[in-house]
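All protein chains but one are shown in place.
All chains are identified by letter, namely A, B and C, in their written order; residue positions are counted from 1 within each chain.
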Amino acid sequence: MRCTIRRLLIAAALLIAALPPLAAYAADLPALVRGLGVSNYDELDKAIAKLAETGDPAVAPVLEALQAGDLNLRKSDGAVVVAKRAGSGWDLFDPLTGAALGPAERSAVERIRINNALRRSLGAALGALTLMSPDPAVRRSAAEAVFKSRDPAGIEILDRAIAKETDAGIRTAMQRARAAAVLNTDAPEAEKLAAIEIIAARGDRDGLGLLNTVVNATAPDAVKAAAREAIGAIEHRLALWAAAQNLWYGLSLGSVLLLAAIGLAVTFGVMGVINMAHGEMVMIGAYSTFMVQEMFRAYAPGLFDLSILVALPVAFVVAGGIGIIIERGIIRWLYGRPLETLLATWGLSLMLQQAVRSLFGPSNREVGAPSWMSGAFELGGLTITYGRLWIVVFAFAVFAALLVALRRTSFGLQIRAVTQNRRMASAMGIRTPQVDALTFGLGSGIAGLAGVALSQIDNVSPNLGQGYIIDSFMVVVFGGVGNLWGTLVGALTLGTINKFLEPYAGAVLGKILVLIFIILFIQRRPRGLFALRGRAVEA
Amino acid sequence: MKASYTMGAVAGLAIYAASGMAVPALAQDTIKVGILHSLSGTMAISETTLKDVMLMLVEEQNKKGGVLGKKLEAVVVDPASNWPLFAEKARELLTKDKVAAVFGCWTSVSRKSVLPVFEELNGLLFYPVQYEGEESSRNVFYTGAAPNQQAIPAVDYLAEKEKVQRWVLAGTDYVYPRTTNKILEAYLKSKGVKSEDILINYTPFGHADWQSIVADIKKFGSAGKKTAVVSTINGDANVPFYKELGNQGIKATDIPVVAFSVGEEELAGIDTKPLIGHLAAWNYFQSVSTPENEDFIKKWQAFTKNPKRVTNDPMEAHVIGFNMWVKAVEKAGTTAPDAVIDSIIGVSVPNLSGGYSAMMPNHHITKPVLIGEVQDNGQFDIVSKTPGLVVGDEWSDYLPDSKDLISDWRAPMSCGNFNVKTGKCGGKGT
Amino acid sequence: MLTRFLLAGLDTKAWVLLSVLAVLAVAVPFMALAVPPTSPWSLSMLTVTLLGKYFCYALLALSLDLVWGYCGILSLGHGAFFALGGYAMGMYLMRQIGSRGVYGNAELPDFMVFLNWKELPWYWHGFDMFPFAALMVVLIPGVLAFAFGWFAFRSRVTGVYLSIITQAMTFALLLAFFRNDMGFGGNNGLTDFKEILGYDIQAPATRAGLFVATVVALAIGYILASAVVSSKYGKVLVAVRDAESRVRFLGYDVEKVKLFAWTLSACMAGVAGALYVPQVGIINPSEFSPAASIEAVIWVAVGGRGTLAGAVLGAVIVNYGKTWFTGVLPEVWLFALGGLFVLVTLFLPKGILGLAGDLRQRLAARRSRAAAGSNAAKEATAP
């Protein structure tokens, strides 16, 4: 949304440069702009409409400024100006010409406020105004805007635009917009039927909504019938996609569980430490992300999109380091007494929570999403949000990395040696204390990485970890302690089951059913999904 | 034999605990004010701020010379988001510390948990958070909003200004959303909304995965009628909810969401750019531009030494409640609960939105109702304000069992659930 | 026969503890009711209810120690049995409110009225009768535990797996009871009780009575538990803890052995919950939260598991500490509590009483070399 506005501005600037001075009717523009200086939303709406009616591209930047909330009323003379932050005060510009009008006090101007209704009319007006823009992206979003507004006034501009349009995709978008507008008029039946066909081809929720309005509104029966038919077709299509949608949700929930659990699969699964402070490691990871982003906000706001990438190693190191300290300080005294580790780490988690609470305060901290992680895209009938997509990818990446680390590296070999037979390992000259510390550090570090990802979808608060600790244990135990693949399969299974239950049972009941499922499953496979069998277990 | 020593220790400890707690509060030259807000556990996220604001108010008052010539002394305890502990701490404050009044609690369950204690020991509780109503106690003063001071005006706004015809009532599964949604459902139906145009959805506390539900909302919204979401989702679950809304691209211009539990504090945890235009209904916003408010914000940020620290509605509720209590005490000339309960009714103090709030006989207060739209800076733009003040309605007119009930704590009626039909005190009667 | 069975298990520790309880059972009500409030020896009702609460927790800890300390079953879900007992009692108390609720509805509790339920759900019937409720207090947790244990033990779910599914059990119940549709008041739970057995629940005398009842229940629980653990069956329990398969090959049916202790323990927990509710005045799903159960485990660990007195001691000390800290250093008390847990596990692996035991052994060791030898051997082989 932000960047589209930026593009619009550029485009508009180009336009102003390209077009000959529109002296013809530019004359009354300033007056109309001045008309925006009203506090009452309804009057403001009228003023916007007047401005839009001129159809003069020169007003686009004015409306964009209003949309962006930069348009202000100068108290001294009631002039409408664009105000940009400059230190403690403002720098003022003329909304039409963009000419600088010098600085002003903070209190010298008052922002012209808009509400949702006005945002809609602005969108529509700008849509109509920017259909001719040289920038394809702008034209596309303009078409979408008109599609939403369904403003009949847009029709003839659209016709002209469609005639000139070279990009096929944009042309379809424009035709759909036109169809939407047509359905909003009392155009002849044939034209409407054609329009309905065009909309039906679109076949998504917006199209559905539009057609529904047609059905609800007064229209000839033939039109209504056609609309109903189209609706039926779209709904059928969407129903088919629904299952896939659930699968995707399951996958993404599963990968969140995987991320949360995988660190535990190391500390608990491999080392046998019932690490109740695992959740807090995740939380620490999330807070490291917050710290890193604060740095970026302060020193390199331009590079904010990279903050997450920087946060990853930081979180890993911070959480891992704390993990090592914990292992050296507490855990190492408790090997062979798993239940004691439960108690100690529980006490530890209380302290870590309180520590974070005293350091960062109890309330949520803002962790922003980089542009490449925000928004969503349509895949057939699926809406896939980039954030979730990246988390899925990330989860699998972490899993693969860990697998390699344990299977292929000498460090991994040592870890497995120590966990399988500590005495023998040390007899063979492996420095078991180091290995223990590093292993626990690894698990904690991975938890930290999970924190980076979870900070994108959940609260960053001292309680963050508490929300995941139980689920994590469920996943690891369900999958089979000490088996990474078990953790993977366990996480994905539970996630998917949960998401397929949710539509029928509802969120709460769904979760309950999953828990009961786990309890029963453990009865069938007392050592989880991927249990070692045979005499190895006895030994 | 060692064992017997340790066991002896238990006895000693018990007795010590006993005597230690039996010592009556000595310092009589100060008036003690109890602060009962969770500083740890899940509720700390919201309540810690209220503890701070109370400390500030007490400090301010002492600068002004205290109350009845005595300094105020704040007694802070931590009920740790644990409901039985709330009752225990309330008892501790009233019996051990002998506080004159208690400011605290958040969420109905904590209030319900302490209610019997306050009634038994005849203490005073000022409850600063919006709640579901359906309660009126002689010992509790409800300075937060009742449903009619928040939910109903918000729905009216959406219906008039946004022409909303289709409603999603989404809430966390506990008593406040349940009741509020019951009231709203009845209200909407009374306005001629058909039941197929209302979707009610409940989620557990701290629900983190909103993909399916947001998708359902989208689906429900594509029926060709203007749709809005009325959210009574509880604090913790809001951040993931709004993040999901933002990501799935539900814009306020398409499906606006109006929330009753999302204020400046909650938004502090979210990047609000994708949420511009979504609404909240409160009785106060930090963006209220009145001298009182600007002064308050200045003091607050100075007190917390944090120029970015935000203010929110429950904080204002505490400001109002505290000032009312001070005024009532001075009017009564004593902190004795009975006297204060009598004198506080009718007391009116300036609120921060440029008007006066008065304590009504039903122990609820009058407030303006503001509707705000989320801005990219985490603040709210006030887009609507009720012309007058709204009186808190403890017994909703839209619930069959409570519409006949009223509450009036003045003599001679002095009843929290007077039934106008039967003319008897005590609910529906039998 | 039975008395012999019951008294058999009582050692010095037990007698000390029981006498302390006896003293408290007499002294506390006296100090609270008879002694004039002005005297430094008078007890406030706050203290009485606090002590009452501690002893409810002590009973819970006792029940937990029975399965964990003696049978090696670490339950991370014992809070569930405690809470179920509590809810059973809570339902009785709700029904006692009768028409004194804010809506004056004689039949329905308030929370049902304003969510306009039309009539009482079937599972609420009978709870207006105390005997029935009292029966349910032990029956519901008992039956749940029996069913759960029956499956879990028969399919040989052990160790951490068992712990985690007990956690799953209590977590599922937590979510279930949060649902308002369940008809247990959702998050608000059951509260605003008026009277119990016809006595005003807020009257000092009633509170004192409840306190005495709690102490008596704790004493009985203690006697019962120590009788069980000192019987031959008790030895089998410990044997199961130490070498389960050996016990099998001796011909003992380990499943039954575990199941009995497990169910008995659940019933005890239920009683504890039932006594807890009228004293704290509210029962709410958060009692089901896994955190609550883990805390109970920690009481036992602090006091010293495998020693019944230790469980009691731990529960009282930790909770007294909690009350004290939350009042004195509300801002940072979690550091103190968390620190306590860490230190105890690090330096008192056997808990406070365990420490006492060790000291005694050290003394003994100094006296005789032989004993020293066997002790050393023990240290060496101790897990």
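Quick note on the criterion: a residue touches a chain if its C-beta (ideal position, glycine included) is under 8 Å from a C-beta of that chain, and two chains touch if they have at least 3 such contacts.
Keep in mind that, in the parts below, contacts and distances are computed from a predicted model.
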| item | value |
| --- | --- |
| Hidden chain of the complex, named as in its UniProt record, picked from "Cytochrome c", "NADH dehydrogenase subunit L", "Cation:proton antiporter" or "Urea ABC transporter ATP-binding protein UrtD" | "Urea ABC transporter ATP-binding protein UrtD" |
| Which residue of C:Ala32, C:Val257 or C:Val280 touches the chain not shown here | C:Val257 |
| Identified contact with the non-displayed chain, of C:Trp117, C:Phe132, C:Phe146 or C:Tyr233 | C:Tyr233 |
| Where the unshown chain meets chain C, residue by residue | 1, 5, 228, 231-233, 235-236, 238-239, 241-243, 245-254, 256-257, 260, 373-375, 377-378, 381-382 |
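Note that in this section only the chains that are shown with their structure count from here on.
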| item | value |
| --- | --- |
| Most distant chain from chain A by Cα centroid | C |
| Chain pair, A-B or B-C, that carries the greater number of C-beta contacts | B-C |
| Distance between the centres, which are taken as Cα means, of chain C and chain A, whole angstrom | 46 |
| Distance from the mean Cα position of chain B to that of chain A, given in whole angstrom | 31 |
| Whole-Å separation of chain centres (CA-atom averages), chain B against chain C | 34 |
| Chain B: positions in contact with at least two other chains | 39-40, 173, 202, 204 |
| Chain C residues counted as touching two or more neighbouring chains | 175, 178-179, 331, 334 |
| Contact set on chain A toward chain B in their complex | 1-2, 41, 69, 113, 115-117, 119-120, 123, 148, 205-206, 208-216, 245-246, 249, 252-253, 256, 353-354, 357, 361-366, 368-369, 374-376, 383, 385-388, 456-463, 466-467, 499, 502-503, 506-508, 511 |
| Residues on chain B engaged by chain C in the complex (per definition of touch) | 1-8, 10-11, 13-15, 17-19, 21-24, 39-40, 76-80, 82-85, 87-89, 91-92, 95-96, 107-109, 112-113, 115-117, 120, 134-135, 173-175, 178-179, 182, 202, 204-205, 399-402, 405, 416-417, 419, 426-430 |
| Complex interface listing, chain B residues touching chain A | 39-42, 44-46, 48-49, 161-162, 173, 202-204, 206-209, 211-213, 215-216, 218-219, 221-225, 236, 239-240, 243-244, 246-249, 252-254, 256, 265-266, 268-271, 273-274, 277, 373, 375-376, 381, 383 |
